[in-house]
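Here the complex is missing a single protein chain, while all its other protein chains stay put.
Letters A, B and C mark the chains as written, and numbering starts fresh at 1 in each.
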Amino acid sequence: MNDLLRRLLNLPPQASTYARDVDFLHYFVITTTMLGATFVFLLALYFLVRYRRRTPGETTVRVVTSTPQEVFIIGSILSLFLVFWVVGTLQYDRMMTPPPDAMTVYVTAKQWMWKFSYADGRSSMDVLTVPEGKPVRLVMTSRDVIHSFYVPAFRMKHDVVPGRYYTAWFEAKAPGTYAIDCAEYCGVSHSRMLGEVHVLSPGDYSSWLDGHPPATGDLVAAGRDVAAQRGCLNCHTLDGQPHIGPTWVGLYGSQVKLEGGRTVAADDAYLTRSMMDPQADIVVGYKSVMPTYRGVLEEPEAAALVELIRSLQTAPHAPSITLPKVTTEGSALPQEPLP
Amino acid sequence: MSEATQTRETSARGLALTLLALLVLAGFSLTMRFVHIGAASYFVGLGVAAIKAALVVVFFMEILVEKVTVRLAFAVCLSLFALLIALVLADVLTRSVPPLQNPPGSAQRYRG
Amino acid sequence: MTTIDAGVVPVPRELAPRRETYLNVAHTVKSWALTTDHKRIGVLYLVTTVLMLALGGSFALLLRTHLLTPAGALMDSYAYNRTFTMHGIVMVWLFMIPSIPAAFGNFLLPIMIGAKDVAFPRLNLLSYYIYLVGALWVIIALWMGGCDTGWTFYTPYSAHSPSAVVPTVFGIFILGWSTIATGVNFIVTVHTMRARGVTWFRMPLFVWAIYGTSVIQTLATPVLAISLCIVGIDNWFDWGLFDPARGGDPVLYQHLFWFYSHPAVYIMILPAMGVFSEVVPTFSHKNPASYNAIAYSTLGIAFVGFATWGHHMFVAGMSLFDAAAFGVLSMLVAIFSAIKVFTWVLTMRRGSVVIRTPMIYFLAFLFLFVFGGMTGVATATESLDVHWHDTYFVVAHFHFIMVGGTLTAWLAALHYWFPKITGRMYSERWGTVAATLVFAGFFITFFPQFLLGNGGMPRRYATYASAYQPLHVISTVGSWILGASMLMTLGYLLVALFTGERAGNNPWDSRSYEWYTPSPPPKHNFEKEPRFELDPYDYTVPAERMHG
Partner (left out) sequence: MAEQVAGHFESLPRQAHAARLGMWIFLGTEVLLFAGLFVLYAAYRTEHPHGFAVGVENNTVVWGSVNTGVLLVSSYTIALAVHELRRGKQRACALLVATTIFLGMCFLAIKTGEYLEHFRVGLYPGGVGTFYRDHGEAGTKMFFTLYFCMTGLHAIHVVVGTAVLAFLLTKVLRRQISERAPHPLAIGAIYWHLVDVIWIFLWPLFYLIPGGNP
């Protein structure tokens, strides 16, 4: 039944986990509304024939539908629409909130091409390679105008807006190649801004990973090298001691209190933002002295740093030296001693 | 029946009093500029402005003298204004993705 | 379908005395150019909007023919982008919005409430000339190569587009003030100039529809004016009000634009509903199933319509809370249309229905509008919209409403009030053939686009994947049929203008107030002070009782 209706409505294959649910709601909404439309049209045809004019200038009796009848019609239609809305909103919220354990891929849209950067440092143009059966979180931004990342087979679409990191996600169900389109008009070659999602079975995916070794060996080691080279360690510590910048120990996934009273979860997007745009979120008690690393740090290096910070959540490094107490003047936070 | 005989218009004295009230309120909101009251300054500033606007609309524009359709029309315009602000701010405030101060790309074209 | 010939009794030519009407009162160009007679201004708008329909229609045929082959048959992508943008702009602002309110609203509103003219006749003429200046600026932009940002002008692309954005935006800005002037004029007319006995609930329902449209026009268009102003400033002076690098947020532009543009689609559909609220009772010889339901749902659409714009932005990066809020409000506004449809259909019950061209257009409207309208409710369901947004499904939906709804109603209005405006009768045979062809052409054009949209074909694509070609070919052939049938309609109506038989004052035997006055009506609408004892839909008494 599902396949028949899908083929009848010319829908692409249901290749992501939520595609099936969306399609079932689709069938329910389309059938109920088309039945309603056909009923209304047939009712009109019936009245047309049944009450056709027999003699010219014929007068008719004044008939007004009673209010209860009106209320019933309105009530039934409204309740049907509200059912659409409730199911639609629940599915929409699930489709728009990535699961926490999803694998991250950075998507950068530029006028008329897609660039994908993976967590382990590799990046590719217009082709997104993901394993089957694992949720993939796309952290997307645009370099120029609004684009829209649209994979019809996954029933997934999200605008890519310059100036913000929007996240969208999918979990591919079956290996295969699925087309990516740009859905938001973005200029001359809007219709040629195409890409492909290569979904590989776990075996193929691991051989694909081996086939393309990431730039450096162990990610956490790569992260520490980058942190040393780029001078991160001048302000941030790996052993929990407070210094000019917040320590990275226990940072990943914690709730960070910011200036102006906001608290933000320190997830991948927050860490990336803090590297690329440190002025955006100033942690309470710290001065905003950090320079921006946009254009300095390549995506793979940023990804390696995030992996390093994630690893420090459980295994902080032993303090090789005790750093001088730095009191950031005017900071509301008293420098409590190390636990 | 010329309009002059309608009694509910503002008298000359009423107009002068309204002006005085407006100037006093303006003075007050000016002083609030130099008093640091933090986030409350939004409500004080806009609240005083709303009071002054109401004074002008009621006493100078004499909206109460107008027929009910006029008042209805103006109320509808204000309610649409409020609807637009409410729903847009609801979106901006509840959006989980903050803006970037200087986002990648989209550098602006400097002229001069 | 058996058509019983009744009601149409043409008056032989020599019997009609040489009567002074608004048409033959003066023939100089000045009398037309500087007229403040709302009927003449209505005719001027009608002629201008027909030209604009032809212009927009030709762009549509260009687009459809281009899409015959996946790589594009006629033009390069830049030309295609400018063609679909100008198709959208010309159709929306130059034809759809003024077509029924400005042409038929101007002509009929004062007559239907027993007034001599609109409240501000000079402002009425001024709004026509502002419309002409605005249209001129859009033509200038067209001559300069046209604008390629889509009729939605989304930033930041509209801020950087090299095409003729500024003249286009300036033209629409001026058109906006013309619609506001007309809107204010009609609102004040309905409030202050109803004749004795014409209370709010004894007015023809077309007046309610035009009143609701005017309210939306007047209140929504200023926000369009300011957002297009900003687009113009951003494109010309690069002030970057929506530029993320300078603190801007492109999604805010979408909020401002759609705050106007969703009420704008109600500006387009409400007059269509008004036309059929007149056509169905007249041809069923029966009072509307519920006068209050139609009147109140008109106001419901007018006001709740302002709160539903967010369903255009479900995937644009709006917060989940707002998406849910706009979702439920969109469902709420949909029931008002549903009420109207049920009321029209129930009006035919226990009536005395006869089939004429306007009624055929009503059946076409009923099928297309309800079918199209329901897909609107479907796209307002958030999770389904994620797949459908910016695909051909949405293109098919709004064409079902705009062409299937408003254009069908415009054609029905053209035929229904043709005798009242020109005093002559169109040929019923040609009318029936053309109506059926319009319906067939339309359906073959736009039904395949639903399937294209489901298949995931994005809109505004100059080139597409070859898998979609069969459906595109069917759609293009359909567009040729639709184009041909529109030309045919224009043809036989022009012919009827000169050779049609003389229609009597009330060829459809209707009770609505505009049929009390002779057709074509005299300069001041009524020879003597109009006294309407009967309700405009009282078919319990024969037509003779109308004139007391």
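In this text, a residue touches a chain if its C-beta (ideal position, glycine included) is under 8 Å from a C-beta of that chain, and two chains touch if they have at least 3 such contacts.
Just so you know, these numbers come straight off a predicted model, no measurement behind them.
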item	value
Full-complex contact with the absent chain, from C:T35, C:T221 or C:S284	C:T221
Full-complex contact with the absent chain, from C:L62, C:A141 or C:I187	C:I187
On chain B, residues whose C-beta touches the chain left out of the figure	1-4, 9-12, 15-16, 18-19, 22-23, 26, 29-30, 32-33, 36, 38-39, 41-42, 45-46, 48-49, 52-53, 56-57, 59-61, 63, 66-67, 69-70, 73-74, 76-78, 80-81, 84-85, 88-89, 92-93, 98-99, 101-102, 108, 110-112
Touching residues (missing chain, whole complex) on chain C	115-117, 119-121, 180, 184-185, 187-188, 191-193, 218-223, 225-227, 230, 233, 237-241, 245-249, 252, 255-256
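Throughout what follows, only the chains that are shown with their structure count from here on.
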item	value
Topology of the chain contact graph, where touching chains are joined (line, ring, star, complete, other)	complete
Chain nearest the overall C-alpha centroid of the shown protein atoms	C
Selected pair, greater C-beta contact count between B-C and A-B	B-C
Euclidean distance of C-alpha centroids - chain B vs chain C, Å	36
Multi-chain contact residues (two or more partners), chain C	156, 244-245, 249, 251, 317, 320
Set of chain B residues in contact with two or more other chains	97, 99-100, 102-103, 106
Residues of chain A touching chain B in the complex	108, 110, 141-144, 162-167, 264, 269, 273, 276-277, 279-281, 292, 294-295
Footprint of chain C on chain B - complex, ascending	69, 73, 76-77, 80, 83-84, 87-88, 90-97, 99-100, 102-103, 106-109, 111
Chain B residues within the chain A interface of the complex	97-106
